[in-house]
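Take a look at the following structure, please.
Every protein chain of the complex appears in place save one, which is left out.
For subunit A:
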């Protein structure tokens, strides 16, 4: 993985109400370059909404979410600033893997080499002409990862990338995430696989019912607890 100076993700007092429910309540945290930040929380806690707000896909009612000090939409070359995997199903079922990536390349003025590089990186080169609708969930996750990495971005945001991956693919993803962070990139990843997160995370942010309930280094968060799973569940049940 080539070296890349990262940009921090900063979320400050982010709040949002959806259909009368406060889904984000003054959410604040920072994900630093060169580190893997795990974003944890139960289903419906506000993880995906936060990640979408960072990318400007969802709007905040108040507060701010910026990458490298600026809202994502203000960056002239967005895919070189941040790449994201938000949903493995976000590909047209009739469009090939290569076609999906060519759209992204064209949208940011990237060369076709970037498409081939991304396909190679996620191991989909031999399946480049396969329509997304014929892919397994694991393959779709790989395509989502290629989507995130095609611009060789300084920031990588992944929403539950482990879903649908087999054991070998989870190990492979672990290596990819570690190498991204070691090369100076900012990696923000949400997951429910605590054992996996414990292996890859440098920092941990926990959200529940739209509020940040913990944000620390993994080491400090674990403290004397036996495992991340115990510590995480303990944190949730203490509320």
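The rule is short, and it goes like this: contacts are C-beta pairs under 8 Å (C-beta built on N, C-alpha and C of every residue); 3 or more make two chains touch, one makes a residue touch a chain; residues count from 1.
Basically, contacts and distances are computed from a predicted model.
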Of the options "Citrate lyase alpha chain", "Large ribosomal subunit protein bL19", "Phosphoribosylformylglycinamidine synthase subunit PurL" or "ABC transporter permease", which is the UniProt protein name for the chain that has been left out of view?
"ABC transporter permease"
Filtering A:22, A:64 or A:102 for touch with the omitted chain leaves A:102
For the chain not shown, which residue from A:8, A:66, A:90 or A:199 touches it across the whole complex?
A:90
One chain isn't shown here. Among A:9, A:27, A:40 or A:79, which residue touches it?
A:79
Out of A:34, A:56 or A:184, only one touches the absent chain, namely A:56
Subunit A residues touching the omitted chain (full complex)
52, 55-59, 72-76, 78-79, 82-84, 86-87, 89-96, 99-100, 102-104, 106-109, 147
